[in-house]
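Got a structure for you, questions after.
The other protein chains are all here in position, but one chain of the complex has been omitted.
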C-alpha cells in the first residue's frame, strides 16, 4: 500500500525520513491517480463537451466516466447529481449562495455546530448577513461530541437549514449524521453535510444517509488539488438558480434572454478542471476498490495505538475523546506551545499540523490556543506512531 | 519547440498523425509544466499557508513563487493583485458578483461587445437581472471589428462598466483595448478585459493597458486545467467584499463576527488548486522566456499562409477578416455543414472545432449556424496548414 | 420505406453486410452519406420543436407516429452525416412494433465503424436520436388506447 504513494518515500532536511501525519489537511496521491492525469495531459488534453474531434471525445468520455465513478462511490442515484466544484469550500458556498440566500429572510435560522471548519461557518455567516437571518450554534461537550439534547431543541425550533460536518477535522469525532438527518427531516429541516473529512475513512452512502447536500474535496481523498464535489438531491439541485454564468452551462444565449442547460452542466460554468475530474475519478475507483474491512481495521488499530501511546506521556493531554472517532489525534502539552512542538517535530521528519485547524470557534470553546494534530491515513502505521512518540520525547527534553 | 509538447506526437484512429488546431479551446502543455506538477505531487504535496512542516513550507513557497511569476508575466505592480480562480469564467463571475452587483441599480448600464464569449455575457446578464440594470451591446462590423463610433457613444452615455475581450475566440480579432480603455476612463468607466485568448499570443502588460480587471485561464496559455487568474487594480480588489467564505480567507472567525484576511487571500477561500497554481507558474515562466519576436513572426506567418490557402478554396468563405488578428481562422463552406466538415477532418487527424464557439449572439449577428475554426499556437506550422487544406479538399470531394 | 416483414435484427444485419464491402472509413462514410441522400423527404410542416432532437450541432428532426401496431418514422437534418445516421435508424426501426423498437439492440452501429458517433457526449445527436426514439416507442408501447398520428407526434414535445 505505502509503495503506491510516491510522496511517502522521501527525506526532509537532508537525511530524515518523512513521516506524513497531516492527512486531514491533505492526503498523498497514489500512483494510479498521478498516472491517470499524466495520461490525460499527454494523450487526451482537449476541451470537453463541445468538440467533434477525437481528443475532445476521449476527454469528454473520460470526464463523464469520472463523474460516474464518483457517483458510484457515494451511491448517488444518478451522475447528474454530482456537481464538480473547486473543492469542499466552494461546494458549501454554492449551496449557501444559491439554495440558502434566495430563500432566507430575517425570521430564518441556520444552524451549524460549534466544531465546524471555517468553510462550513463563514458561508452561512455571509448568507445570514446578506438576508438578516440568524446563525445559531449547536453546542458541544468537552469531549468533542455534540450536545444531542440541545441539537434536538434547535431542530424543533423553526430552522431553515442545518449545516454540519460528518467528521471533525480538528478532533476526529464521527457525528451520527444518519440519525441527525432523520431528526432534522422530521422537523422539515434540510441538511447540508460537510464530508471533507469522511471520504478517506468512511464508506459514504448519500442515499442511506438521506443527505440533502453532501460536499467534499478531492485532495483529501487521495485525489488531485482543485477539484471537489457537491452532491444534492435531484429536485433540490434542479431547483437552484444558476450559480456562475458562462460556457457549458447554457442552452441558448441571446441578448433577449438566456436559457440554461440541464443538470449537471447548469451548475458547471466554463472549462472545468478536466485533469482534476479525471484524476478524482481514478481516486474514487481507488477508494472503491479498497478492502474496506481491512482498511478500517488497520486505521482503527493505528488510532487506538496512538491514543494509548500518547495518553501515557506525562504532561500531554488528548483533545477530543469521543467514543466514535477516526484517524485524528489532537493533543496539547501542559507547558509547551504547540508551535514549539510542531517546529521540533518537523525537524525530526514528523509532519504534523499545529494551530487552530480552521476551527477558531472550537478552540475558543475549548479555551486552547491551538493543538498539535497528528492525522492518519490508510498508509500510516504503528511505526509512524512510534516515531511520533520518540519525537515528542525529544520535544519534552528540549522544552522541559 | 514541438518536441516540448508531448500531446502533439500521437496518432488518432490508429495511424493518422494528429494535427492539433483547436488551440483557442485549450492549448497543449509543455513538458516543463507537466514535470513541475509531477514534482509537486511526488515531493511537495501538502496544504499551503498553514503548516509549520517542511512539505507545507515548500509547497507554500512554490505556490507564492508561482503567483510572482504570473505577476511578472502581466507586469502586475504586485503579486497581491493576482487572484487565483478556477478559470477565466470564474474570474469574470467574481467581478460581476462582487464588483458590479453590489453597485448596480435599475438606472445603470453594463456594456459588452456583440462578439463576446458566453462567459463574458452571461455573468453580466445575471448581475443585471438581479439588480434591474441594463445590458447594452456594442455593435460590430461584418468583418469582425468593432463599430468604434457606436462604442464611443455607448461609453459617453452613463455607463457603469465595460466588459470586453482582448482577442475574439471565434474570429481572432485583436481589439484595440489600450485606446478603448483610455476612452472609457475619460468617461469614468472602468473596464474588465477578458484575456482568455490573448495570453498565448500577445505580450500583456496590465499597467500599460491600464486595465481595471484582467481575467484569463491557465489552460489556454500552456498551463494546467482548473486554474485561472483575476488581476485587478489594488484599490478595486481591496474594496471588494469577500466572495467565498472559508479557510484561508479569514483573519479571525467567531460567531460574534468574522474578520477577513488581506489580499490576495481574502478572495481565495479554501484549499487552492495548489498543483494548478504551481503548474501555471511554470507556464508563465515558459511564456515569459520565449523569444517573443520570433514566436510572433512565426505565428503571423502561419496565420497569413492559412488565410491565403483557405481563401483560394472555391466555395469557402473566411469569417472574420479584421486587419488585426491572431491565430484564429474561422470559415464556412457555401454548401457543406460545419459539422460534416469537422467530422471528416477529424477522421483525417485534423482537430478543428465546429459550431458556435460559445458566441451564439455573434453567430446570430453573422447569420451563420456556426463556423469551422482552425486555431493555431506557437507549435503549429505551415505543414499543419497544408494538411488542413488537403483535408478540406477531401471534404469537398465527399460532399460535393 | 423499409420492408415491414423483416425484423430489426435482420435489417441491421443487412446494413452490416452492406458496410462490410468497404475496407476503409472513407467508403463507409460515403455510403452513410448515400443513405442520408436516399432518405425520403420530410414534410417541412413536421419540422417543429416537438420533433426536433436537441443536443446536436446540426438541426435534426425525427417524426414518429403510430400506424396500427407499428411505429413509423420520418427524419431529416441539415448536416449530411447526421442525416445519414438518422437514415440508418429509420432503415432499421421504421414500421416496427414499438415494443421491438424500445428493446432494439443497436450494436450494429458499432459494427459498421460508426462507433465514435455513439459517444454520449459527441454533439451529433445519434445518442439523442436513439434516446428520443426509445422514449417515444416506450410511450407508444405503454399507451393502451389507439392514438391518432397527430396526438402521438404532439406528445413528443
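The chains carry the letters A, B and C, assigned in the order they are written, with residues numbered from 1 in each.
One rule holds for everything that comes next: a contact is a pair of C-beta atoms (placed from the backbone, for glycine too) under 8 Å apart; a residue touches a chain by one contact, two chains touch by 3 or more.
Small disclaimer: the values here were computed from a predicted structure and weren't measured.
A.B. asks: If the full complex is used, which shown chains touch the chain that is missing here?
C.D. replies: A, B
A.B. asks: Which one, A:271, A:354, A:380 or A:396, makes contact with the chain that was left out?
C.D. replies: Result: among the candidates, A:354 touches the missing chain.
A.B. asks: Write down which of A:87, A:172 or A:338 is the residue touching the left-out chain.
C.D. replies: Selected residue, touching the omitted chain: A:338.
A.B. asks: Considering the entire assembly, which residues of chain A contact the chain that has been omitted?
C.D. replies: 13, 336-340, 343-344, 347, 354-355, 369-370, 394, 398-399
A.B. asks: Touching the missing chain, which residues of chain B?
C.D. replies: Touch with the absent chain occurs at residues 48-52, 54, 57, 60-61, 63-64.
Assume only the chains that are shown with their structure count from here on.
A.B. asks: Please compute the C-alpha centroid of chain A, do the same for chain C, then give the distance between them in whole Å.
C.D. replies: Each chain's C-alpha centroid was found; their separation is 46 Å.
A.B. asks: Please report how many Å separate the Cα centroid of chain A from that of chain B, as a whole number.
C.D. replies: Spacing between the chain centres: roughly 31 Å.
A.B. asks: Identify all positions of chain A at which a residue touches two or more other chains, and write them in rising order.
C.D. replies: 50-52, 54
A.B. asks: Among the residues of chain C, pick out those that touch two or more other chains and give their numbers.
C.D. replies: In chain C, residues 57, 123-124 touch at least two other chains, as defined above.
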